[in-house]
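As you look at this complex, bear in mind that one protein chain is not there, while each of the others sits in place.
Moving on, here comes subunit A:
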Amino acid sequence: MKLFVSEGNPHCLKVLAALEVTGVQCSVQYVNHEEKVVPFLSRPVLPALLLPSGLHLFSSNAICRYLFEVSGQESSELCNQWLEWEATDLQPALLQALHMAVLQGKGSEVSKVLQGPLKFLDQSLTKGGKPYLNGDTVSLADLVLWAALYPVLSDSSLALGEHKSVNSWFDRVASIHSCLSAAQKVLQGKGLQGMKSYMQRQPAPQSNQCRDTQPCNSNPAEGEEGERDFSEEEMEAAALTWSKGLSTSPVVTDRQHPILPQEGKRNILVTSALPYVNNVPHLGNIIGCVLSADVFSRYGRLRDWNLLFVCGTDEYGTATENKAREEGLTPQLICDKYHAVHSSIYKWFQIDFDFFGRTTTEKQTEIAQNIFWRLHKNGFLVEDTVEQLRCENCQRFLADRFVEGICPHCKYPEARGDQCDKCGRLINAVELREPQCKVCRQTPVIRSSKHLFLDLPKLETQLEQWLEKSTSTGDWTANAKQITRSWLRDGLKPRCITRDLLWGTPVPHPDFKEKVFYVWFDAPIGYLSITANYTDKWEKWWKNPHQVELYNFMAKDNVPFHSVVFPCSLLGAQDNYTLVNHLVATEYLNYEDTKFSKSRGVGVFGDMAKDTGIPADVWRFYLLYVRPEGQDSAFSWADMALKNNSELLNNLGNFINRAGMFVAKFFEGCVPVMELQQEDKRLLALVGWELQQYIQLMDKVKIRDALKHILNISRHGNQYIQVNEPWKKIKGGDTERQRAGTVTGVSVNIACLLSVMLMPYMPAVSQTIRDQLNAPQSCVNTMLQGTGTFVCSLCAGHRIGTVSPLFQKLEADQIEALKKRFGGQQPEDEPSKEKKTPQSTASPQPAAVPATAAADEVAMVNGVDPEKAKQLTQAVAEQGDKVRALKAQKAEKAVITAEVAKLLDLKKQLALAEGKSPEPAPQKGKKK
């Protein structure tokens, strides 16, 4: 065991004193302040104790505690309490005090900093009335506190004031020889100055206020970043912008299809990853691609960009073929059926595609084959033989999912040809033991089959050059860049592009005429063919990299196909294709505590959302609010109810509704005259600032972050109304009425701005707000131009429409029912007994319950008292004996009845003390 200390370090005083007092055998080594003794701490920390086990203790209090324990003195709870107080309360104050006294020469101000803790200590000692903190003998607590306070209390120049009990206690402990000798060793008799070199190496203490008011634990969602300060000029500028009103530029006309790139405009092509046709998309799929792309597209149109948003179902592949077999339909019929399912789901979610197509079209064959021939001609395709399973009975090669067998790794009997569901390992189909054709259950044979490979290594240099440019100039999400980088770092290998299947785009090469393209090669070409089905001039979008900016939206699992594989196909084709400029990938959305799972029935799937009775706009809002942007997130019913009730209903909806109602009720439905005062201008500046943040974030596709600024604006608005109380002022004199008018007018204009900012997120609600306010259409395309301009769009005299509430409360029982309905068989992770405690049965309500309320509830389950229960149990037993004895003696009935009554009363009290229901247990009285 070895103790490391440094001279002049006040913390070392404690441990040296403890070492001397306890007499524990331990070598002591003096080291430099900078010496890194504890291997896992990045900053040097002293003292440190190297334990016999090889572990280091780095907290001086823990070291003292250990020394005391090995010498046979365990610390009491009171002692624990003093040590915790020393660490959390006294030390921060001491650090600040020493910093002032030793380094800043402000010894006179130290007293202020230490007043609180010293007073607390003094009161405790006085109240205790004992010579030491824990009674009549000196304890670990006395030693630690004494040593901590020694540097300041032993220096009379600091004038810490009169703390009588502290002073006598301090002198009492100082009379222990070991203590003073430890002090001598550390401070060398130099007093405070002995600590100078140590203090110089410590980070400056944070002031106390800062520690208390800004703990990192504050909830970032609700955490408003203090009050922003605006200069006079900023406020005047905001007021000037406001006064400009709506621009007179022509109103954005309706979209004219087909939308084609235009000279002099920002031409933006937006794609969302093509959903696979045979699955009903779940909420995670929806937020990951189509919804995110929709919000951005709607925003882009508001920004007056020339924008085309295409998507469609990805329909080829084995999964479709299997599904067709299951349902007894042809693959084409399966695709037709599920394409319609997808379309209706997206329609319900108000996904505003310019065109929603599919991949099983002639255009797909035409374009895919064209790209294929170009790759072939340019020498980017290589041939290779692959060993594959072939079913002689069905006369075909069995692709991954058409074969089952025993897993070579874990012996699971139903492993698929590409992966084992049990152990999760990837399998090469020929490795399967006892393989079976999934269709006819015959045993397949191994045959070699010729396949074509895209020669990625040959395209690697070109790819890297392009990636370098695209990722540095475009907005690629961090995960997209990372995943791409890791693919490149591992080195690219040729990838097979052909497959032995029927349901796919046929390979046009005569040597491969029985084969189709592998989906990963084929599917992204769907973007092109879908556009081609939208307009014959599709090449104006797809072979026009100079005029067009391409945004791809997807979930992160799709990144490599969009950043590496598909670009390689297009680069190799050498036909001036438009390559992705901005690759926007989300992380995963989980469902409650688990994954979405169709087979287990866990989670909400697109087609079920509308059956919940919750409006599509609220679904959109919540999914966007928890959009897995930068990190995984989870859908939670309780949280959805909470966000609906707190953000939509109480914040946003409440503000917009109040603003409108004031106009309707107090000003006969006409926007009143506004005379801006300083406070109003400040609000305009604040709202303008939030608007600018929103635009900056949206331009960078930070959809979730931008949403927070919308909610901030309505929060500011609510506060503004709350402070100014127009409902009171309207009843006052002329100036007050004037003020009520201004506040109402500014508020209703903020509501109008909010409707515009909400448009990408909640299109229906946005339109409802403008209908209610009877807002001019031109407000839509004025305020989101440039860096954002908040103007007065509803001038004095403007007549608004009928105002009504925008949102409905989601009730706890409703949410609980939905949670059950979509929960599947959820894994239980809490012990089941927990379910029975009164607290948990009482709280199906959302996590809205404030932190303390829950704790209070726990503390308030009252009347329970085990001590009393024990006494009562005894009393009940005695009384029971007495009654039995009386009955045995055949005592008078009246006497027995009286004693029985006493017994029953005691039992009732006992039940209360045990926290049980006071209802008496069913009497078995009559049975005698």
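Quick note on the criterion: a residue touches a chain if its C-beta (ideal position, glycine included) is under 8 Å from a C-beta of that chain, and two chains touch if they have at least 3 such contacts; residues count from 1.
As a working rule, contacts and distances are computed from a predicted model.
Hidden chain, UniProt protein name from the list "Ribosomal RNA-processing protein 43", "Exosome complex component RRP41 homolog", "Eukaryotic translation elongation factor 1 epsilon-1" or "Mediator of RNA polymerase II transcription subunit 20": "Eukaryotic translation elongation factor 1 epsilon-1".
Of the listed residues A:Leu158, A:Val186 or A:Ile483, the one in contact with the hidden chain in the full complex is A:Ile483.
Within the whole complex, the absent chain has one touching residue among A:Asn590, A:Asn657 or A:Gln879, and that is A:Asn590. With the whole complex as reference, residues 39-43, 51-53, 55, 57-59, 61-63, 65-66, 69-70, 77-78, 80-81, 83-85, 87-88, 91-92, 206, 211-212, 214-217, 220, 478-479, 482-483, 486-487, 490, 493, 495, 556, 560, 587-588, 590, 593, 630-634, 636, 829-831, 834, 837, 839, 847, 851-852, 854-856, 858-859, 861, 864-867, 915 of subunit A touch the missing chain.
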